[in-house]
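Please see the structure below; I have some questions.
One protein chain is absent from this view; the other protein chains keep their places.
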Amino acid sequence: MNAEPGFIRRLVAKPWLWAYVAAAAVWLVTILFTGGRGGGEVLTAAFTFATFSVIVGIGQLYVVTLGPGNVDLSIPATITLAGAVATKVMDTQDGLILVGLIVALACGVAVGCFNYALIIILRIPPIIATLSSSFLIQSTAIAYGRGIRIKPPAALADFTTAQVLGMPVLALCVIALAAVMEIVLRRTVYGRWVTAIGQNMRAARLAGVNVGRTRFTAYVMSAVFAGLCGYLLSGFSGGSSLSMGEEYLLTSIALVVIGGSSVAGGYSNVPGLWGAALFLFLVVTMLNTYGFGAGLRYLSTGLIIIAVIVAASARKATR
Amino acid sequence: MNGSVLSARTLRNLLPALSLLVLLAAIFYLQPRAISYVGFNLMLNLAIPIAFATIAQMCVITVNDLDLSIGTYVGFVACIGATLLSGGIGALPFIKDLQASGALPATLPWIMNTPLAGVLVLLMGIGVYALLGALIHLRNLPSIVVTLGMSFVWLGLSVLVLPVPGGQAPGWIKSLMTLKTPFIPFPIIAAVVIAVAAHILIMKTSYGAVLRGAGGNPKAIERAGWSLLKVKMAMFALAGFFGMLAGLSLVGLTTSGDANIALRYTLLSIAGVILGGGEFVGGRISPIGAVIGAATLTLAGSFLSFMRIPPDWQIGAQGAILIIVLALRTLIDRAEKRR
């Protein structure tokens, strides 16, 4: 009996809890409207779409954890490029699924290396480095993918849309991926180093942390996850399109913020990404259910992000 | 010692203008006819709104922040310009729908048709910018997240005002933007006026020095008794003001509004400031350079089409120009340091 209040207290202290609470509340309000019908379908859809944003959210989280000024703005362009290249390479053949995956991930590695080269060799601030490289990547993707509308291999399309008991298989995989990345963040030397750099880069260097390699890995990881997302998205949505990455710029950053991680770096958690992704999708569903149009959806998304960041700053101030 | 520092700085300052001249020379080489009254009118028309947006972004960058919402804000202003500012509340699509369905009379009272509603909303937009500056300063918030959130707010508001592209820009803006000036094309005159006005405002006035100083050494500004809160609010309000001019000039050219009309302006404006010799931190900016940067980015598109490079590569070329200029700057800095 004694352990229980302690457990609850520890749970309440978790910064990621609130994203889940909010997601559950929004879901309840949504099915209240329908009188309980369709609640399961809404959840299935939420998990389906949240999956893709969580994948890029993980990469963005690692980059943001590196400290103020670190953010990857090239995620949307990388998604588009990887999707376009992978679908073209696979050319609808099931046998080339693995090759496609490798190519998509390789796109990510290349983009990540390029980004970090701009940051470290040309001393360009990360925001501008990833911004300007996203211009280049976007153009490459457009030029490469122009006019082609190749269907993804059937097996890939099947995999990305498969469900077990109403739960998307892909979502289960990404839940596992998130669990692994949470362990990497908390329980490996690399994760500790990322967190240390985010709190105080100079102190990290003087404590023997290999700052350069750690940052490099984070930027490459972010781009690789964007590549993976592009690959899976092209399978899911029946081929790649030139605007498929667009929404993921804001989403990836919003997930980090709403999930309870600090935008100033050094304090992050992966579970919150899932809560935040479900929350964001469910808000859109709720507004749709109640008949609100696109305008109000955008408006509320924006206001939620600002409200969360202001609330987070208040929490920091009282601490 | 002094001489070498001077030349490195001069070189850096001249870099934006040199890039523009090189681009113009290349265009002249490829397509001599483009360097003419009509040619400039065509090539540089869109440079006017981009220049305004770049100046707006520059104001925010001066105080070490970044505005990722300027693109949707410009779109919002364009939507307001095409509706409220031309025909008052009566010009809003949903009011027209109500009129069509008979819920509202066909002729509305004057209060519903006065463009004052548009003026009011635009002023409120500037007010929102000032409040954002205050919020970011008081709460010490990261500007990229706040403005990213704002980008959705502006987009949502634009969609509410104008669900589908349409509306009608006020006649006076349209005729101003298509002005046929003697000898020198209007876009060039406009660009010079924008550059000079912003230069006087930010670089020449006595409070402008304080505004820029707050980017260079905020502690010193505070120690000298100035309010950093006021500085931030002023700079964000200025950004809102120039962003408004960008939206109005844009809608004057396109004649109708669209929520998504200026999404790329966010990235273009940042690129323009950097191309123009501005720096991200430290309050080192140049309004004249920013306008030159905006013109360079606009002309890059024409240059590519003269080169018969598909328009797909337009954004890529802008990215490449940005990287090359930043690389050159790093090189100059390193050479300077070595001495």
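We just call them A and B in the order they show up, numbering each chain from 1.
Note that in this section a contact is a pair of C-beta atoms (placed from the backbone, for glycine too) under 8 Å apart; a residue touches a chain by one contact, two chains touch by 3 or more.
As a convention for this text, contacts and distances are computed from a predicted model.
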Among "Ribose transport system ATP-binding protein", "Sarcosine oxidase subunit beta", "NADH dehydrogenase (Ubiquinone) 24 kDa subunit" or "1,2-phenylacetyl-CoA epoxidase subunit B", UniProt's protein name for the complex chain that is not shown is "Ribose transport system ATP-binding protein"
Among the options A:149, A:187 or A:213, the absent chain makes contact with A:187
Among A:90, A:196 or A:220, exactly one should touch the missing chain; which is it? A:196
Considering the whole complex, which of B:221, B:297 or B:323 touches the chain not shown? B:221
Missing-chain contacts mapped onto chain B: 1-2, 5-6, 9, 204, 206-207, 209-210, 212-213, 215-217, 219-221, 223-226, 282-284
Touching the missing chain, which residues of chain A? 183, 187-189, 192, 195-196, 199-200, 202-204, 206-209, 266-267
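Heads up, the rule we're going with is that only the chains that are shown with their structure count from here on.
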Averaging only over C-alpha atoms, locate the centres of chain A and chain B and give their separation in whole Å. 30
Could you please specify the touching residues of chain A with respect to chain B in the complex? 68, 71, 118, 122-125, 127-128, 131-136, 138-140, 142-143, 146, 249-250, 253-254, 257, 263-264, 293-306, 309-310, 313-314, 317
Using the touch definition up top, name the residues of chain B that touch chain A in the complex. 66, 135, 139-142, 144-146, 148-160, 163, 267, 270-271, 274, 280-281, 310, 312-320, 322-323, 326-327, 330
